[in-house]
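Before I ask anything, here is the structure I am working with.
The complex appears here minus one protein chain, its other protein chains still in place.
And then chain A:
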Amino acid sequence: MNLQDFLAMEESRERDELIDLRSLDLVSEYDSHLMCPICHCPFVEPVRLQCDHVFCGSCLSSAINSFRSADSDEFPCPSCRNPTQKVSASVPRLLINMCDEIRVLCPLITEGCQEIIPRGHVQSHVEKYCGYRLLPCPDNSCDQMTRSKDVGMDQKCIHKVRRCAHCKENVLEHEYEEHEKELCPVLEVTCADCETVVTRGALQEHIESCPEVAIPCAASKYACPVKIRRADIAAHEQSCPIVAMGPYFETQNARLKSLESSMRHLQQRNEIFEDGLANIRSTLFESTRLGANSHSGGQPPQSDREQQSSARVDAHTDDPADLAAGVFSSNATTYLLSLHESLREEVSQLSHAITDLDARASMAIMNECMRIKEDIAHTNAAVNSVRMQVQWLMNPRLHQGTRGGAVRPSSTESEGTRTNMASSVAGPSHATGQSLGPLRPRRPSDSGREGTKL
């Protein structure tokens, strides 16, 4: 259906809705996919847009009403903003069933209904089955409401006030029976133990003093198992040995308690002292170790020291201070020895690593050298070929130059008038000859340089 139809349908539907399904208290968690993204409640009468997004019908209609630009037949989906023209009420039955199956509390919980029902049944429960729904009182003259479970077969008004015949209290009609049977304080009851008849109000008091009620012996906390009638308890307590011992037990208990507390106190102090002792020991150990470290010598002085200390230990085993010192020094020596061992290991590891690195570096250098050598050979070849070509190119010029050089002296010798012309003609060739001049001696030196490079 298009948007207009949908809005009209929603408007007509809202009128006959009675229970707000969104305000129900859910008992259990429900799948988040069943949640309408607008109201964040499980879908109520869901509808589907063209883009397959599902919303509650009423949520969608209010969203359409506030978002649709006036009288356009398009509406952007709140979730994906895809324009949509059609709203489909045919949502998968599965979805509706899952939403209807969510367990909720009866909305009449305020009236006392404790029932947990599937959400789909709430409407019918509240309308038909809930015992706590309020109905107008069957008596037309009474304007109060009655819970449906209180409306009996006889359709009587329960709001009539009835005066209790015994205690002169005003009691509602429907509570009268209960009052009469159980609550009225004037009613008489018989004590279960002594068969005395007392009023209900005085029953508690009676039980406190009833001679027939069985009560435990006064020494029950010191394990006297006797539990007899109140009347006989005095006689028992006179003969009960545990009652006689009672005061003694009490003083013993008190003494035990005080001893326990002092013991706890002493334990704490002892712990503090032990901590202090351990601290002192560790500082002593530290200082002896420092002393041993300051010894400049290596192994021999240490072993000397060890011997000395062991000798001293042998000599004065009865002296506890000396013994402690001996233990500390030998401890220091072993510590140093182990330190030495670990350092030695570290050094050997390092040397291994260094040789490894060395090998790798030389390999790398070798590889690089090979490559460079090849490169240089290539370059050499190229340079050679260039040189050959240059030589080949230069050869005719050189020949010309030598020819020019040969011509010039002869002409200067023979005809001075021609000299200008000849020199002007020979000039450039002479210049090339000069420029070639440094080329030739350079060649050997170049190759020499290349040789040293290699």
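Note that a residue touches a chain if its C-beta (ideal position, glycine included) is under 8 Å from a C-beta of that chain, and two chains touch if they have at least 3 such contacts; residues count from 1.
What we mean here is this: contacts and distances are computed from a predicted model.
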item	value
Complex member absent from the view - protein name from UniProt, among "UBC core domain-containing protein", "Phosphatidylinositol glycan anchor biosynthesis class U protein", "LAFE_0E09802g1_1" or "E3 ubiquitin-protein ligase"	"UBC core domain-containing protein"
Option from A:Met9, A:Leu34, A:Ala63 or A:Leu203 whose C-beta touches the chain left out	A:Ala63
Residue among A:Arg81, A:Lys128 or A:Lys181 touching the omitted chain	A:Arg81
Absent-chain interface as seen on chain A, which is shown	22-23, 37-41, 59, 62-63, 66, 76, 78-79, 81
